[in-house]
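What follows is an incomplete set of chains from the complex, kept in their original frame.
When the chains are written out, they are named A and B in that same order, and each has its own residue count from 1.
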Amino acid sequence: MAFSDAVFAITITLLVLEIRPPADEGNLLHGLLALWPSYLAYAVTFLFIGQVWVNHHVMFDQIRAADRLVLLLNTLLLMVVAFLPFATSVLAGALRSGDGQRTAVVFYAIAFDVTALTFNAVWQYACRHRLLRDDLDPAAMTAIGKRFQLALAWLAAGALLGAALPVLGVAVIAAFNVAYWLPIEGESPRARS
Amino acid sequence: MAFSDAVFAITITLLVLEIRPPADEGNLLHGLLALWPSYLAYAVTFLFIGQVWVNHHVMFDQIRAADRLVLLLNTLLLMVVAFLPFATSVLAGALRSGDGQRTAVVFYAIAFDVTALTFNAVWQYACRHRLLRDDLDPAAMTAIGKRFQLALAWLAAGALLGAALPVLGVAVIAAFNVAYWLPIEGESPRARS
């Protein structure tokens, strides 16, 4: 899955292109501080894609064979991930201008949630078509699936709450990053390959 | 062919840079909806390049040795693929503005068809100069070649039909993605490397 890794790495690195230096260098400090929504959106999306990358490895470590539909579903997942810089740019723009914040937060949260949706689609398809490793513990399989489904629900909640109160939507998504980056109970360090 | 993979991955990820957030945040929802041609062009090109990537692997899995002309032909293929974000941007712009649609669709379809042309050139050259694996079944060789030639004809038809009726050209290319992503009869899942 070197191709997927490359798409994650490129997407995460392109995020910075959406942040433009302030036009007025006469008061540069003010201009740099006024870009805080861009920095915030950058950090939230960066940590989210980093998280998706880690979990993508966890997922494909369990998949022993890929048929054409797994490749297609994975391509759809990458298509949504590669779209996130645009959603990030929309969010940052709305937070900076103060206009359209509700729309921007919902748009952003939906983009994240569709990422989780395609992620779940790859996993569910692989489970149902017996493409997983033979030695995979059913309990582990269920635990992974649950974790992915929770992400789907969490980010959907972010979209709904963001429609009510934009700042709440952003907070829910930021909290998602924190929760999913925390170590999992009982997980041990992995030897580096 | 890690170099080719990287070019495919980068090109596919750069596509999103062609989509610019709406300038007017006052009516952001309207602005985001008006960008539908950009989303459409993004998805069609993304799925096309994903398809080219998959088939590029199928092709190079059969090639046992590369001489300098294979490298040159492959570089020409990459040169056309890396050009697709520009053609995509031209198409999206014309669909958004309503002007120049015929020209844009033909330009877009030709870019896709030249991709197929260079693809066929690599394959034909490798076949004729005996650079394929020794254990390759002649029937499989013929089947792969036929599939690549069909792509060439299909996309040329997209250009011709697009010249007559732009929407038809886009539909033919979108249908190409569907047809070429479908599983091939009798194909079995491949173990992940």
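One rule holds in what follows: a residue touches a chain if its C-beta (ideal position, glycine included) is under 8 Å from a C-beta of that chain, and two chains touch if they have at least 3 such contacts.
In this text the structure is predicted, and so the values were computed from the model without any measurement.
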Here 2 chains sit in place, yet the whole complex recorded in the file consists of a number of copies equal to 4
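Note that only the chains that are shown with their structure count from here on.
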Give me the rotation angle that lays the C-alpha atoms of chain A onto its copy chain B, rounded to the nearest 5 degrees. 90
Which stretch or stretches of chain A touch chain B in the complex? 1-3, 6-7, 10-11, 14, 17, 60, 63-72, 75, 78-79, 82-83, 85-86, 89-90, 93-94, 97, 99-100, 103-104, 107, 131
In the complex with chain A, residue positions of chain B that touch it: 2, 5-6, 8-10, 12-17, 19, 21-22, 25-29, 32, 42-43, 46-47, 50, 53-54, 181-184, 187-192
